[in-house]
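Since the structure comes first, as structure tokens, the remarks are kept for the end.
Only a single protein chain was left out; the remaining protein chains are all shown in position.
Moving on to subunit A:
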Amino acid sequence: MKIICEKCGFTMNLDKSRIPEKGAKGKCPKCRHIFTIKNPGTGVSDNANKSQKTLYWLQGGGCGGDTWAFFNSEPPETSELINDLNIRLLWHPSISNHSIAAQNKLNNDLLSGKQALDILCIEGSIIRGPGGTGMFDTLLGKPKKDIAASLANKASYVLAVGTCASFGGIGADGEIEATGMQFQKWTPGGFMGENFKTKSGLPIINLPGCPCHGGVISGAIAALVSGIPLKLNQYNIPLEWYGTLVHQGCTRNEYHEYRVEEKKIGEKGCLFFYLGCHGPLVYGPCNKMLWNRRSSKTRVGVPCFGCTRPDFPQQYPFFKTRNIEGIPIELPDGVNRAHYLAYKGIAAAAAPERLKKRKTGI
């Protein structure tokens, strides 16, 4: 295990088995400061090391995509995040290997308060159907939604990971009566109610995206563990990752600037006027942090589908821009319609040949 000197921050590795149960005095090899090294303990309900933060990942009505986005993020790679920040992962349904008995004990200890819960990550929507019973999603015959509620009441922080957990996402309009933890699409409330606060005094923090970018998930976890405050907007979304439009940083920005548009898929150009790109309408880090360290949908020619927005998935067709006489109904967030149209007209007239002829190689 890693031992960090409380004075100078020097890190060293020590074999866990060499630390007696009660802990031991140790001297930092760098600054010579003497301090107590605590035994991290072993059992599921052992709370010996108070500085160690615990994390529990619950999956509800979702596809598991946020989990895999998280496992694909790097740096820090998932194991680095967990191990280096000294997080104790109590449970993740895709990697934990507890026995059924150990898992039951853990859940009981969490609910009785014997086991402290610092961060609860919820992935997937809260399924309330049919008729509010939640029986479309059960664990051992009981609705999963009840488990989500009891854990949320115990946790210091709750992260709603992905658009389903944040706003309802897939199924929010349908028979499964899906909702987000504290929002139903644009409306505050959702499953836990508008006034709900976690033990830390914060509301549920929403990390939308379908899936949420893995770097956002690890960044948010790291911030909470390290006590760095996150500034939230009116949808309880941290501005750190959702302060800019998806459009910002797209390699097609120059096409957009001069209104050189892609009318048919694969033509190259900006996807805003015809192919339904939501880049200028929704907030997210896709073109800033990039996906899988490589690219983004809009860079390769897939329109942004607005998957971070509370109304995703939209009720009108994808791959088409809703327009009135060729002008999109929804314009870039915050622009004045008349000014924007005048500017676009002039921009199109000023478009250079190298863009019109797609000579840029993008």
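The rule we apply is simple: contacts are C-beta pairs under 8 Å (C-beta built on N, C-alpha and C of every residue); 3 or more make two chains touch, one makes a residue touch a chain; residues count from 1.
Definition applied: contacts and distances are computed from a predicted model.
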Open item on the list: As a check of understanding, state which of "Tryptophan synthase beta chain", "Sulfate transport system permease protein CysW", "Periplasmic [NiFe] hydrogenase, large subunit" or "XdhC family protein" is the UniProt name of the chain not shown.
Closed with: "Periplasmic [NiFe] hydrogenase, large subunit"
- [ ] Out of A:Lys231, A:Arg294, A:His339 or A:Lys357, point to the residue that touches the absent chain in the complete complex.
- [x] A:Arg294
Task: Hidden partner interface residues of subunit A, rising order - done: 59, 61-69, 71-74, 77-79, 82-83, 89, 93-97, 99-101, 103, 127, 130, 136-140, 144, 170-171, 173-176, 210-211, 264-266, 268, 286, 290-302, 305, 307, 313, 317-320, 361
